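Here we show just some of the chains, and they stay where they sit in the whole.
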Amino acid sequence: MATLHTVNKSPFEKRSLDCCIRHANPGSAILLIEDGVYGALKDTAVSDKVSGALDGRKVYVLGPDLHARGMSDDRVIDGVEVVDYAAFVDLVTEHDRVQAWL
Amino acid sequence: MAEPWEEDEGPVKKFMYVNRKAPYGTIYALESLEVVLIAAAFDQDVSLAFLDDGVFQLKKGQDTGEIGVKNFSPTYRALEGYDIEKLYVEKESLEVRGLTADDLIVPVEVLSQDELSKLMDEQDVILSF
Amino acid sequence: MKLAVLVNEGPYQHQAADSALQFTKAALEKGHEIFRVFFYHDGVHNGTRLGVPPQDDRNVTQQWSELAEKHNLDLVVCVAAAQRRGILDASEAKRHGKDADNIAPGFRISGLGQLIEAGIQAERLVVFGD
């Protein structure tokens, strides 16, 4: 019954990531895309919250969106996995449903 | 119990419409409602969740006369006539916004965040607006 | 696997339109079936053939049209959302007494029932929007 949650908003501007984490049950996965990728960065005001979400959940960040924004993989929080579009598709098919936190 | 989609009359899926945005500022609330009305004709298992700013969609007493925009809130009261009766509202979202169930235009089931999260994980299809 | 995609924002203004396109391409490359791409809300603006983006930038609509031709994709623009926003095909234009239409090749205009059907028939529905 595992859900893939997607978040496409900056956690510094909107509360979507907050809302998503609060509703993402243990065993689920969160994929950060578009401006949502800023949530995957180390040493920001929201890093601790995202690190905390790793307890019981998987967190992924879309590399193409990360790199577009000038962020290299070494700025990503330890434990958050950088994936490409092909892996995005795999995540969709491997989970039972996709819930977008727009 | 057999999986519903093993029955002869075709698949019955659990569809949840997740409403997280305030009305009028953007069109999502209205156009989400338009989907729900169409969905009613498909004999699926339909539920609506209102959380975050989506709870504002159900506020009583909406009066759009001064802004020249159509007031679509009476449509929520019509949902029952379409056999759409599962309306869930998140308790925590109401509290943060200073609202109670008495402020809402229709009777709803108020769920805690945990209860709503569990319910979301039982759906086949989640449509987010 | 049989997938469906819902696109809720127009091209250029929001990356959501690009994300939906890239996701659809990647899914097709991996051999999945795209049952339908449904364009709703401002997403209907993906379906205009009148766009002329700068030559050094991508043309989102053209990429959808090409993808539709190559993979026989079903690109459906919601009729109610499209009417509101001025996206019409020839028969809609005629029906509403408009002197022009603007639907792009490979897109068709239809009702919201097509979205519900996509939710029923596809094994996963992925939503891109704002």
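A, B and C label the chains in the order they appear, each numbered from 1.
One rule holds for everything that comes next: a residue touches a chain if its C-beta (ideal position, glycine included) is under 8 Å from a C-beta of that chain, and two chains touch if they have at least 3 such contacts.
Owing to the predicted nature of the structure, the values given are computational and were not obtained by experimental measurement.
K.L.:
What is the chain count formula for the full complex in this file, using the labels shown?
P.N.:
In the complete structure file, each chain type occurs as follows: A x2, B x2, C x2.
Methods note: only the chains that are shown with their structure count from here on.
K.L.:
Tell me which has more C-beta contacts between its two chains, A-B or A-C.
P.N.:
A-C
K.L.:
Find every residue in chain B that makes contact with two or more other chains and list them.
P.N.:
Where chain B meets two or more other chains at a single residue, that happens at 125-126, 128-129.
K.L.:
Send over the residues of chain C in touch with two or more other chains.
P.N.:
Each of 8, 125, 127, 129 in chain C touches at least two other chains.
K.L.:
Would you mind writing out the residues of chain A in touch with chain B in their complex?
P.N.:
1-3, 15, 19, 22-25, 28, 97-102
K.L.:
For the complex, give me every residue of chain C touching chain B.
P.N.:
Residues 6, 8, 40-41, 80-81, 111-113, 115-117, 119-120, 125, 127, 129 of chain C touch chain B in their complex.
K.L.:
Under the definition above, what is the set of chain A residues touching chain C in their complex?
P.N.:
Per the touch definition, chain A meets chain C at residues 6, 8, 33-35, 64-65, 84-86, 88-90, 92-93, 97-98, 100, 102.
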